[in-house]
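Sharing a structure here in structure tokens format.
Missing here: one protein chain of the complex. Every other protein chain is in place.
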Amino acid sequence: MARLPYLPQTETDVKAMLARIGVNKLEDLYSDVPAQFLHKGDYALPDALSEQEIRDYFASIEAMNARLKVFVGQGAYDHYTPSVIPYLCSRSEFLTAYTPYQCEISQGTLRYIFEYQSMMCELTGLDVSNASMYDGPTAAAEAMKMAIACTRKKTRVLLSATLLPHVIAVVKTYAKFHGVEIGLVPADGGQTSIEALKAELSKDDVAGVIVPSVNRYGIVEDHSGFADAIHAEKGILVEYCDPSALAVVKTPAEWGADVAVGDGQPLGLPICYGGPYVGFMTVKKEHMRKMPGRIVGQTVDKQGRRVFVLTLQAREQHIKREKATSNICSNESLMALWVTVYLSLMGPEGMKQVNKLSADGAHYLKAELLKTGKFEDVFPDKPFLKEFVLKYKGAGLRERLEKAGFFAGLETEEGYVSFCVTEKRSKEEIDRLVSIVKEG
Amino acid sequence: MSKILEGLMYSESHEWVKVEGDVAVIGVSDFAQKEMGDITYVDMPEVDDEVTAGEEFGALESVKASSELFSPVSGTVCAVNEELEDAPEKVNEDAYGSWIIKVKMSNPSELDALMDAAAYKASIGE
Partner (left out) sequence: MKYYDKLVFELSQEGRTGFSLPVNRFPAAPEIPSALKRQGALNLPQVSEPDVVRHYTNLSQMNFGVDTGFYPLGSCTMKYNPKINEEMAALPGFAGLHPLMEDSLVPGARKVYEEMNKALAAITGMHTFTFDPCAGAHGELTGLMIMRQYHLNRGDLARTKVIVPDSAHGTNPASAAVAGLEVVEVKSLENGRIDVEALKPLLGPDIAGIMMTNPNTLGLFETQIEEIASLVHGIGGLLYYDGANMNPLMGVVRPGDMGFDIMHLNLHKTFSTPHGGGGPGSGPVGVAKHLEGCIPAIKVSGFHGNFGVILRAYAYILSLGKDHLQKVGQYSVLGANYIKECLKDKYKLPIEGVCKHEFVFDGLIDDGAHGEVPGATTLDVAKRLLDYGFHAPTIYFPLLFHQALMIEPTETESKETLDAFIEVMRKISDEAAQDPNILHEAPHNTPISRPDETTAARSPILKFQDTL
């Protein structure tokens, strides 16, 4: 049998080490395990593959997947990833390190997290960012718990019905087990209804409200009056955002929000069948001590040089145990680096152009689709950027587009079909998609 | 050796109490601040919050630890020492000069369960 290249021990090494330990064979190292628990016989696993065989096998399963042009968003946006990002993020010094516990040899990680925090604060307009969370939906769930922790006597958290479905589902799961009651604020004309919100707030038990900045229909929501209404009842306002869109839409801080959460995926992360992505959370300074997750801060070393450390750790699970704000420990550090490199490359101008290209392409697609006469517009007066929904008058649209090489027109819970255009979609691709629609 | 002030009352969890009429002024002992090391944050309740004798009302935090504060008496918080929000090190500098909260007591007889300076001194083995 070939040796596994990751195991350096020779027979001589093993013998010498066993002798130093004072046992005869490897099995003796498990002498404390009751005999009935020692596994007998082979494990039900395939034979080991060589590297070349792994490569061939992966090529064969990769080839089974459809290769479609993606025209769907709904929480995963197919933006372009500049080649610099995977190049830098695969550097071993970043990739194979762990949590920066020993700050003297982790300044690389600590500095990029500090830069990441700075950028997320810049995008959202809020004061303090953590070092990242798992994904957007879990960041929203953490915000839900935080609302309860910040307001103490209140027991209920409201979610806008226009949040993406997977966000609502995850928050509800966490709430069910954490003992938090969830209320849904219905939509009015495709956007969170302030009248419905006020009616719910009047019940005097609302700790916080989570609303989408750009919602499940792609509509840019108007949150005028939301913060005042919520703060009057001593609740907190949480904005769920697409951070890419925050380059052009009103920021959580500008809406008066206390907390911003969302998924950093649109900032250059591949859609990769749903992960790894990166959740983000930023808060107003007054809520900093209740924020979950790791935080990096600036200080000085003994020589007075600027250095970075994990800070405000007394909030965290390894110190507070069951009294911690959250159980989060490992987050998505490397994906935070992806986001940081992406935003460094794009800068303010690149972010503006990405939004413009995507929005122009999406509006073009929507106009062309409507021209076919096969769709009804659902929210004709509502502003949108890269994503929109329509009502399809026929059936089988998505399947037909799939056959032609497009993933587009995904059916929503409401019976609409959803489209999304990023800067990766060319005019030729859009024209071809529309021509397929016309043929159907 | 830590400092113990005569005339204050002490709890087993190292809080001190100074009685001013029906108000209990509460802080932590010099022994407690020494055990904690450099205090980086004092987590305090809000005015009008209810506290219960023997139950948690806040926490002291250092870089690597968090230590709960337990109320020696029951009642309503009538003041919190806002100065500590920006200067938690004052608890390290002068534990008895840095009160944390003031509680309007609902049951002053709870004070009977607390220790005097001599008993507290013995309890911490000094």
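What to note about this one:
A and B are the chain letters, set down in written order, and residue numbers restart from 1 in every chain.
In this text, contacts are C-beta pairs under 8 Å (C-beta built on N, C-alpha and C of every residue); 3 or more make two chains touch, one makes a residue touch a chain.
Quick caveat, the model's predicted, so the values are computed rather than measured.
Which of A:Gly256, A:Pro270 or A:Gly440 touches the hidden chain is settled by the complete complex: it is A:Pro270.
Residues touching the missing chain, restricted to chain B, are 38, 40-41, 61-64, 88-89 (touch as defined at the top).
As a convention for this text, only the chains that are shown with their structure count from here on.
Residues 40-41, 43, 59, 61-66, 68 of chain B are the ones that touch chain A when the two sit in their complex. By the touch criterion stated above, chain A contacts chain B in their complex at residues 289, 312-314, 319-320, 323.
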